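Here you go, one structure.
One protein chain omitted, others in place.
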Amino acid sequence: MSAASRKESPEQAEFRVHCRQWLSENTPEKATVRLPESPVEIMTNEQMDYLRSWQKSAYEGGLIGCDYPKSQGGGGMTNCQPIANQEMQAAGVPMLPNVIGLGMGAPTIHYHAQDALKERLLPLLFSAENIWCQGFSEPGAGSDLANVQTFAEKVGDKWVINGHKVWTSLAHFADWMIILVRTDKEDKHNGLSYFVVPIKAALGKGVTVRPLIKITGETGFNEVLFDNLEITDDYRLDEVGNGWKVAMTTLLHERGAGQLVTPSAGRGVVKKESAGDAYSLMGLAKEFARDGKLASDDPVIREEIMKAIIRQEGSKQDARRSRVSSLCDHPMRLPLQTKLLMTEIRQDYAALALEIQGPASSLYLGDDNAPSAGAWPLAYMNSYGMTIAAGASEVQRNILGERILGLAKSK
Amino acid sequence: MSAASRKESPEQAEFRVHCRQWLSENTPEKATVRLPESPVEIMTNEQMDYLRSWQKSAYEGGLIGCDYPKSQGGGGMTNCQPIANQEMQAAGVPMLPNVIGLGMGAPTIHYHAQDALKERLLPLLFSAENIWCQGFSEPGAGSDLANVQTFAEKVGDKWVINGHKVWTSLAHFADWMIILVRTDKEDKHNGLSYFVVPIKAALGKGVTVRPLIKITGETGFNEVLFDNLEITDDYRLDEVGNGWKVAMTTLLHERGAGQLVTPSAGRGVVKKESAGDAYSLMGLAKEFARDGKLASDDPVIREEIMKAIIRQEGSKQDARRSRVSSLCDHPMRLPLQTKLLMTEIRQDYAALALEIQGPASSLYLGDDNAPSAGAWPLAYMNSYGMTIAAGASEVQRNILGERILGLAKSK
Amino acid sequence: MAQPKNFGFGEDEKMLRDTAQKFLKDNASVDKLHKLVAGNPDPYRAIESHWDKSIWDKIVEMGWTTVAVPESAGGMGMNLTALAALAEEVGRAALPSPFIATVNATLVVRECDGAVAEQLLGEIAEGKAMTLAGINKLGSWKSSDTDVTAKGDGDVVLNGTAYFVQDVAKSETLIVRAKSSKGVGLYTVAVDADGVNIVADSIIDLTRDQAHIQFNNVKVSSAQVIASGNGGAEAMDKAEPAILTVVAADMVGAGEWQLQTTVEYVNTREQFGHTLGYFQAVKHPVVNMMIMIDQAKSLVYNAACAIDDEPESAMKFARMANAMGSDVASFCSNRAIQFHGGIGFTWECYLHLYTKRQKHNQVMYGDSKYQRAKLAELLMGPVAA
Partner (left out) sequence: MAQPKNFGFGEDEKMLRDTAQKFLKDNASVDKLHKLVAGNPDPYRAIESHWDKSIWDKIVEMGWTTVAVPESAGGMGMNLTALAALAEEVGRAALPSPFIATVNATLVVRECDGAVAEQLLGEIAEGKAMTLAGINKLGSWKSSDTDVTAKGDGDVVLNGTAYFVQDVAKSETLIVRAKSSKGVGLYTVAVDADGVNIVADSIIDLTRDQAHIQFNNVKVSSAQVIASGNGGAEAMDKAEPAILTVVAADMVGAGEWQLQTTVEYVNTREQFGHTLGYFQAVKHPVVNMMIMIDQAKSLVYNAACAIDDEPESAMKFARMANAMGSDVASFCSNRAIQFHGGIGFTWECYLHLYTKRQKHNQVMYGDSKYQRAKLAELLMGPVAA
């Protein structure tokens, strides 16, 4: 019996068996469409339909929302979502498309919504019948979240929303949005409130979604404009003026630092040599030549690959150590590093991969001869989204310096 | 006839001949004492006496102060100091000890002192009969020069100085100090004034010099305390309240960006493999082994040496390009980078040299078996003085960002 | 030989550079460029070559293609410094044109003797666009590596494929590197010759086109042999310092644009009550962009000048210039996007045109690690086994 399983609770052990069993019997059919690298790059209805149907199936199999109460459509278990995630990843099943809903929407709703709203929204979120998006960023509030200007005005028992959100991934498929808005123009931090908003139902009736195109040429995120959208007060999370606090719950879970672990599966169709892992550069270097020998025999390339692998392994072991409190000074010191490190490491090794591929890295997605079907140039370009979105790296370092080391605030 | 000499003026060409001739006939005798790496590390009277006598001889030979007016003890020539410097460096003669005086004192006095003072002070400065030090830094004003607190109060026709200067190189030998003081406590920038102060004459009578020890274990810089030191108004440079402006002249010349080129010679006793040049790492790597082969055959070490060499060559070519106005956008863009780059490059390649030396880099100055007599560990540690002193690298980057690129001031 | 202090950048060179800068500013602005090349963002779109032929015609008219052609062949025969200055301006404009390809072809052909080379140089001086072909499938940066073979004496038959051929859709003539038992020779082949099959690549860089070219029993007469024996590889090697310097200059020019554009953005965009440039997390890396660009630029002019006046050091200085140029390309692309934030990640922002061009320049001629390894061989000798 391995050390890993030795520490599992009986519930976890039993659930692991269930997951394996279910996954062996319910492997999703191979997609007939080209699947994207990540859920936020879903471009077509065909892609979304396939992935949505898979998430629904996994939810029905009990592999999603495991640790949420049964009343909210969850499994009512304890610390079982990580088990399901491990098994889904090991089985190599496709990704879960409702990633914003699962990672940010669900925990925020769980902690801040009224019971009726939780019970109504969460089951449909878990099953991917409702796709969710998130509305934090604005043209004038990129990294400076407290500068949100989209305004919700109380008119009678309704709220009327006007404003402009940007970088909203999945908005072109979304049924709902979690949104941070201003309800008081005088008070920067206490003037924010937090709502859920039915987006799809309001298209053309107060809501406009405009797709933006990334430097990769792909779509995947959007601008969302609100023009006198009316919603009821039922859709408010927590108290008026508590939006900042609620947003912190969202961000905490986005950074993988919250209590509720986000359901996540594999990437299914992605090939072995895909652009997802620093270790994969070792194999990549065997496929390309430099100066008359294989890149894998160039000591300088080897050195750079090792640097990337060590940093990646360091982050993996950071995550492990963060759960051993006696080896951690401050409970948030490691969790708050996760997003910063993973995104910067990926950016660096994607750039290295292009160097390894040499001239062939010029070949892009549409080229029949592109190595790995152009996955590395794509990953390289997409890596910029990761170091900018959800709190740019600069802001992450401010947070770490100020919250963990107690350095003076930079504002 | 080479391209370099083709562009020389007749005066320059003639002067070059003179320099060669004089140097061939006046090579200084070999020192019987161990000489330091740089003038600011002169520790003993024996070292100072030897170097002072050499500077006096070079001054009498016409190789110092070439471009200053004859009335100020100079050579009355134009653009001839660089010629003298080239020839002195090529001849491998020792360093000039009065480095603060030559590099900062002389141009500042030249541009801002009254004629009588210039004529009195400069000949003795050039001949090293008077050694000079500089008093800018204070315990509370490191990189923030405008925060100078040492106060000069006008009492009758005298000034009374009280305060505390730090990091004053050569103060333990100095006859004179150039000093930035506050004369108005209300006005941060316009409340500064600039004086020359006779230090040695006032020792024990208002001036105390306390040597500080560097992390290398060497002395070389000092604290200087002023306790009611009285000086006459004759010693003021420029107008009261113009100290900031005068200080900028000093700093401009310190950074090698001023009109008047600082006289500089070689380092005389320094051996070929000394810690002075990125190119020297190539030879160093041939003397040490890594993993069963020479470090010079380790491609990763070669890569790092090449990085250092390219940066050093880049700085050298920057200096050349800075004199070709049609290839420069802003006249100060390159000169303001010089100090920042040279100090950071030296710090980096000194650290690399220690890696190349491996375990043997543990051996320090006092060890008979230390490679290069411990020059590299010494250079590595001293490099920190260079990235901190005379405007820390952080301040240099602020200056470049603000003055050259027009970015918002960081204060 | 010693270099002149001014890098050989005198009045003539300055006038050429200033004229080029003004011309490109007036005729090839970045918004015009974006409209021209970035109309269809779909990565799976059909491949098309987008460029403004009328700009090229004016470039030819202004004589840019004759700068590197010796006077004996009807060119201006200006120094490498002038050529580097032109390449810098072309990079600053991220100009889609066969200029760099034609210059690189010129630099190789002018290293060859004989009537065929002379004839070609004359055609270049008259504005005929050319491109080098011969890189192998592995993308090797060595002149002697090619997958194209030449068989036969006198009349020669070419077979095999040349990869990563630059701007062939804008060129009329291929300068083909091909291997025989005697070494690597050089041949001129029309793009529309029998047996030549040009297959366009779908590439990242929107400011260039690229193809791999299949040669199926392409017959080459003796009038098409630029260099026989191993003369092709030798000419390539001789031209390498100049090619590396020209490409480095393109990267420096593009880097300058990235710097300037980033400075303008961070001086405007406000966050947390200040313009972005106020924050040292932005200010200092932007300064580092400038520092690297300046070093690369100084190294480029030094290398260019060495090619003319200090040939024994040309290869050394060219590798330095190209290594730093590649590092400029990488770092400036990275920080420019990061500091533009979300908008820098969109197709509508012009930055991506430069990022992609820079990436292309970085990998196509030997990246900075390769240049440094080769520099080490020059300075320290080969690595002992």
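Just so it is clear, A, B and C label the chains in written order, and each chain counts residues from 1 on its own.
As a convention for this text, contacts are C-beta pairs under 8 Å (C-beta built on N, C-alpha and C of every residue); 3 or more make two chains touch, one makes a residue touch a chain.
Only a predicted model underlies this, so the values are computations on that prediction, with no experimental measurement involved.
Only one of the listed residues, A:L122, A:A174, A:L229 or A:I305, touches the absent chain: A:I305.
Within the whole complex, the absent chain has one touching residue among B:C19, B:I131 or B:V166, and that is B:V166. Contacts to the hidden chain, counted on chain A, fall at residues 2-4, 6-7, 282, 285, 293-294, 296-297, 299, 302-303, 305-307, 309-311, 313-315, 317-318, 320-321, 323-324, 326-327, 333-334, 337, 340-341, 394, 397-398, 400-402, 404-410.
Although one chain is not displayed, its contacts with chain C can still be listed: residues 279-281, 283-284, 385. The chain not shown here touches chain B at positions 137, 140, 142-144, 147, 166-167, 212-218, 288-292, 298, 300-301, 347, 351, 354-355, 357-367, 369-370, 374, 377-378, 380-381, 384-385, 387-389, 392-394, 397-398, 410-411.
Please note the rule applied: only the chains that are shown with their structure count from here on.
We define each chain's centre as the mean of its Cα atoms; on that basis chain A and chain C are separated by 40 Å. Rounded to a whole number, the gap between the C-alpha centres of chain A and chain B is 54 angstrom. Centre-to-centre separation of chain B and chain C, using mean CA positions: 42 Å. Counting partner chains per residue, chain C shows two or more touched chains at residues 279, 282, 369, 373. Annotation for chain B: residues 299, 303 touch two or more other chains.
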